[in-house]
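To start, the structure itself, in structure tokens.
And then subunit A:
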Amino acid sequence: MWDGIGDFLAMGGYALYVWGAFGMVALGLLLEGILVARRRRQVRARLQRQSRRPAAARNQGE
Partner candidate 1 sequence: MVRPLWTLLQRDISLIVTRRQDVLTVVAFFVIVITLFPLAIGPEPEKLRTIAPGAVWVAAALASLISLDRLFADDWRDGTLEQLALAPQPLALTALAKVLAHWLSLGLPLVILSPALGYALGLQGIELAVLAGSLLLGTPVLSLLGAVGAAMTLGVRGGGALMALLILPLYVPVLILGAGAVNEAMFAAPYQAHLSLLGALLAVALPLLPLAIAGALRITLD
Partner candidate 2 sequence: MTGRSIPWLKFTAPANFYTLAQRLVPWLWPAAALCAVAGLYMGFFVAPPDHQQGDAYRILFIHVPTAWMGMLLYLLLAAYGAIFLVWRIKMADIMARAIAPTGALMTFLSLWTGALWGAPTWGTFWVWDARLTSTLILLFLFLGYMALHAASDDREKGGRAASLLAIIGAVNVPIIYFSVEWWYNLHQGVSVMRSDGPSMADSMLAALLLMIAAFWIYAGAIVLRRAQAEALSREARTEWAQAAAAGRLTREQRERAAVGIEGNRPPLESGGQT
């Protein structure tokens, strides 16, 4: 269907629009994934710190 990779990337002249749309979606999902993974790591790290020092954790709140 496509004549080589260049033709595919050109998207029949609509490259900017098509790749702009797909690119933003990819970026958005990627960013969301990274943020959620980071938050999960932070929460787990905090909890592990707390379980190591249970007395301090009780006063720390949250």
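Selection rule, in plain terms: all candidates are chains of the complex that A comes from, given by their letters.
Basically, a residue touches a chain if its C-beta (ideal position, glycine included) is under 8 Å from a C-beta of that chain, and two chains touch if they have at least 3 such contacts; residues count from 1.
The structure displayed is predicted, hence computed values, not measured ones.
Which member of 1 or 2 touches subunit A in this complex comes down to candidate 2. Within the complex formed with candidate 2, the residues of subunit A that make contact are 1-2, 8, 11-14, 17-18, 20-22, 24-25, 28-29, 32-33, 36-37, 39-40, 43-48, 50-51, 57-58, 62.
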